[in-house]
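Every protein chain but one is kept in place in this view of the complex.
For reference, chains read A and B in written order, and residue numbers begin at 1 within each chain.
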Amino acid sequence: MRDLTVHYDTPLGAVRAADRISFSLCAGERLGFAGESGSGKSTMALAILRMIQPPGRIDGGQVRLDGVDLLSLGDEEMRRVRLARIALIPQGSMNALNPVMRIRDQIMDALRDHGARMSRREGDERVRELLESVGLGRDVAERFPHELSGGMKQRACIAIAISLRPRVIIADEPTSALDVVVQKQVMETLARVQKELDASVILVGHDMGLMAQFVDRVGVMYAGKLVEVSLVREIFTRSLHPYTRMLIASLPSLEKKGTFSGIPGLIPLLRDLPPGCAFHPRCPEAVARCRTEEPVLREVRPDGRGACHLV
Amino acid sequence: MRLDYLARRCGVFVLIVWIAATLNFFLPRLSGQDPVRTKLLQQAQLGGYVHAGIDAMVKDYDRRFGLDRPLWEQYLSYLRDAVRLDFNYSIANYPRKVNEMIAEAVPWTIGLLGSTTLLSFALGTFLGALLAWPGAPRWMRYLMPPLWALHAIPFFLLGLVLIYLLAFEIQLFPMFGGYSGGAFPGFTVTFVWDVIRHAILPAMSIVLVATGGWALAMRGMMVTTQGEDYVTFAEAKGLRSLTIFTRYCLRNAILPQTTALALALGNILSGAVLVEVIFGYPGIGTVLFHAIRENDHFLIQGIVFTVIVALGLATLILDAIYPLLDPRINYRRT
Partner (left out) sequence: MAHAAWRYVRRNLSLVVGIVLLGLLALFVGIGHLVVDTNKSRPLSAPAIRPPSADHPFGTDRQGRDLLATMVAGTPLTLRIGFIAGFLGVGIGSILGFVSAYYRGAVDSIIRGIVDIGLTVPGLLVLIIIAVSLRKGLTVDQMALIVASLAWLNPARTVRAQVLSMRERGYVEVARLSGMSGPEIIVKELMPNLLPYLAATLVNAVSAAILASIGLEVLGLGPIDSPTLGMTLYWVNFNAALINGWWWWWTAPIAIILVVFLGLFFLTVGLDEIANPRLRRVI
């Protein structure tokens, strides 16, 4: 992705939900995007799939998959890219499954609309394989979504997402609203299928602990901008942005018993961003330059980019 | 078990019937008027023609209802008769029995009401769904305002206007009645065609107004449905827009629409009654109208009771069908 920008038109003016986001993703790599609500990470994920609805619009930039700029494709071509090349695993709290269709039918309609021609028995077989690969029994196929638990529904969504062997899987907060035990199950399933497919994963979330366990690199977003991209271990040991450090510090830990530390202040309204660095009002290390000049995301070390004047 | 729910709904139905019957029994008596005596007094005053069988009728009436018997006994015998659908004789049209007159009128009403309701529901729902589809042709947008405006007016108003425009001025259709006077009822082509011709205007009054309502409601449901998470995921799955439209949006929006149908039946019926009156269409509405004019209490009560029971039945049937559409409703206690 290069310089992707997404605008939302509100009655009070255009708002930049995502501002010149650039990153690259290698095959088989796991990239996490962390940030608070409203940081623009979900917007970016939807933008990759070109699913930004009015009043939002994609306002520039490129998204290249295997050399093809997705933003330049026609509607029908983009439709075929979805699921077949890039698949979405929706948020755990969404009711992403059609309540009046059986799981089997919801898997099959995706296959069918992407051109697969199968007999009834072949279809059943394929559905069974997919469900097995995510750890669900074959009886799930005939069930309706309301008959499944949260974890099962999420794994069914994973099954749908991998049904056409995509190259990229975008997981948008796949485990929010699930309890910890089920979270682990779902993430393990995700890890396993990713390895089988040799696909790349973009994991969007706000749980840094989850990121630490799963991804190779982490990108941190704040107020619609990408402020840091580093290897996961280095994010924790030598992070390049004060916001990242504070995010990590706010994680409850088994060692530091005591008070929780949060990040003082609130996220700025996207239409009312402070001048200079968007984080400076809440940053304990801000200097004069931070108030006037917006920092640019630049390479500070191999595999480490940061957008801060102090780096 | 599914039977549990059905049993409960049937119970509600019986309750409705019982309440209807009770209301029917007590309300007229509240005013202290005795319909039969009043009628007799009226006729005596006129000093003119008195029904030949009046004596027999009074004796019959006394025997049946025994106004000298205690109230609760009257009530019980009334209930017993009601269950057998025996509503006594029509005061104004003696010696015709009430259930005879109702039985004659019911087919007309069911024909008119049934076909128009189904037609306007189907048409309206279809139109409403189309209006919500981004892929719909532009000119459909212009259908909205007239449909909107039309559905706010009562059926019979449109009926009056239509009669004037199409039956009086242009004389395209007959002005009223169910069939031409002097025509012989039967299953001949000419008669059937005659009936249809007479039914077109009343049907149009209902359909033109009701379709708008259903279309608007369906469009609203579709818009809500389109905002649901599963539609977003369906798009992310790269489904064709037709698939999303039919199996994801339509299929889900139909559910509340059907519930709305069940709830609206009462209103549709009230409107249809007035339409029949305006058009002199020989259905329940016109019979009711004449009964009111002639103070024929038994006929009125019989009609009201029948209609309430019929509506209760229709609602019951719709309620029973609904679970077939929505798999989330399961009556199994898990």
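The criterion applied here is as follows: a residue touches a chain if its C-beta (ideal position, glycine included) is under 8 Å from a C-beta of that chain, and two chains touch if they have at least 3 such contacts.
Everything numeric in this text was worked out from a predicted model, so none of it was measured.
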{"item": "Of B:Ala82, B:Val98, B:Leu112 or B:Ile163, the one touching the omitted chain in the full complex", "value": "B:Ile163"}
{"item": "Touching residue (missing chain; options B:Ile200, B:Leu311 or B:Leu325)", "value": "B:Leu311"}
{"item": "Which residue of B:Ala103, B:Leu118, B:Ala149 or B:Ile196 touches the chain not shown here", "value": "B:Ala149"}
{"item": "Chain not shown, touching residues in chain B", "value": "12, 15-16, 19-20, 23-24, 27-28, 30-31, 33, 149, 152-154, 156-157, 160-161, 163-164, 168, 175, 263, 265-267, 269-270, 273-274, 277-278, 288-289, 292-293, 295, 297, 300-301, 303-304, 307-308, 311-312, 315"}
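Keep in mind that, in the parts below, only the chains that are shown with their structure count from here on.
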{"item": "Whole-Å separation of chain centres (CA-atom averages), chain A against chain B", "value": "54"}
{"item": "Parts of chain B lying in touch with chain A, wherever the complex brings them together", "value": "228-230, 232-240, 243, 247-248, 251-252, 255, 325-328"}
{"item": "Chain B-touching residues of chain A, taken from the complex the two chains share", "value": "49, 51, 79-84, 87-88, 90, 94-101, 109-110, 113-114, 144, 146, 157, 160"}
